[in-house]
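Structure, as C-alpha cells:
Yeah, one chain of the complex is gone here, protein chain that is, but the others are all in their spots.
Then we have subunit A:
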Amino acid sequence: MSQDFKKIVIENSDSIVQMWMSEINSLKQDNYTANISDELFESTNREFVNVIFTSIKNQGSVKVVEDFSEKIINLGWPLSYITDGLQVFRRVSVDYILGQSVKVDSAHISDVMKSVDVWVEPLIRQLVNEYSGSWEHIVSLQRVALQELSAPLIPVMDRITVMPLIGTIDTERAKLIMENLLEGVIKHNSEVVLIDITGVPVVDTMVAHHIIQAAEAVRLIGSTCILVGIRPEIAQTIVNLGIDLGKFPTKSSLRKGFTRALEITNRKVIDLEDNEESIEKMIESLRGE
C-alpha cells in the first residue's frame, strides 16, 4: 500500500511541488521570513523540496538532509521554517493522494496519513535535531567562554594581585572565585589581594556572604584581602541589610585600595624628577626591596 502512495507522490512530484510552493509563499507574507529576498526564498524552497523528495525516494539519505540543515542554520532562518515546510508537505501530499484515489473511506484515509507520516517524521526529527544541536553547541561554547571570564586574577605587581569582578555572581561563580583566589594567592605568592566589585550590579546577602567567606579563606592562608570598588549606593544597601564587613579592609576605589596594598607591602609610588640623583636613589631603593 505504502509503496503505491510513494509511487503516486513521486510520479506527480511536479504538481505537488507547485501546491507546496504556493502554500509556502502564502506563509511568507505574515511570517518570520518576511525580510528575505524573493530569489533566495524561492531557491531555498526548491532545494528544500528536493531534499524532501530525495529523502523519500531513497529512505533516509542523511547527507543531503545534513547539508541542507547546515545551510538553513548558516542563513539564520528560524526553525519554524523547517517545521512549517514539512507540515505543509504532509498536508499537500495527503490531499493529493486522496484526490487521486478512487474509493475514499476512513480506513483508506488513515492508511494514507500513516504512510505519509512515515516519510515525513524522520525528516522532521533529523532536521530539528541538527538545528537544536547547533544551538546547544553554541550555548556550551558560550558557557565555557563565560567561565573563563568569570573570575580572572591579575598579578599586577610583585606580591599584589587584583581580581576584578563584573556582572552577577551566582553560586557557581562564587565557587570559582574562591578557588581561583586561593590558587592564585599561592601561585603568585601575593601578600595582598584586591577584590574589585565595581562591576557587580547588586550586592545582596548571598554575594556578601561569598565575599566574606573568600576573604576569610584568604586570611587563613596568610594574605590580606581588600574589598574595593564599593559604590555609594552599594554601601548604603550593605548597611541597610546589616551585613558586617568590619573584619576586613574596604576602599571606595581600586586606586585607593592599591595605595593601601603598597603601604602594606612597604612600598609607595614616587613621581620621577629630573634630578639624576633622585633617580639613582630610587633605583637604589628598588634594589633594596
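Before moving on, here are some points about what is shown:
To be clear about the criterion, a residue touches a chain if its C-beta (ideal position, glycine included) is under 8 Å from a C-beta of that chain, and two chains touch if they have at least 3 such contacts; residues count from 1.
The rule is simple: contacts and distances are computed from a predicted model.
Per UniProt, the protein behind the absent chain is "ATP-binding protein"; the candidates were "Spore germination protein", "ABC transporter permease", "Cation acetate symporter" or "ATP-binding protein".
Residue in contact with the omitted chain (choice from A:H209, A:R255 or A:K281): A:H209. Of the listed residues A:D170, A:E183 or A:E263, the one in contact with the hidden chain in the full complex is A:D170. By the touch criterion stated above, the residues of subunit A touching the omitted chain are 168, 170-171, 201-206, 208-209, 212, 232-234, 236-237, 240-243.
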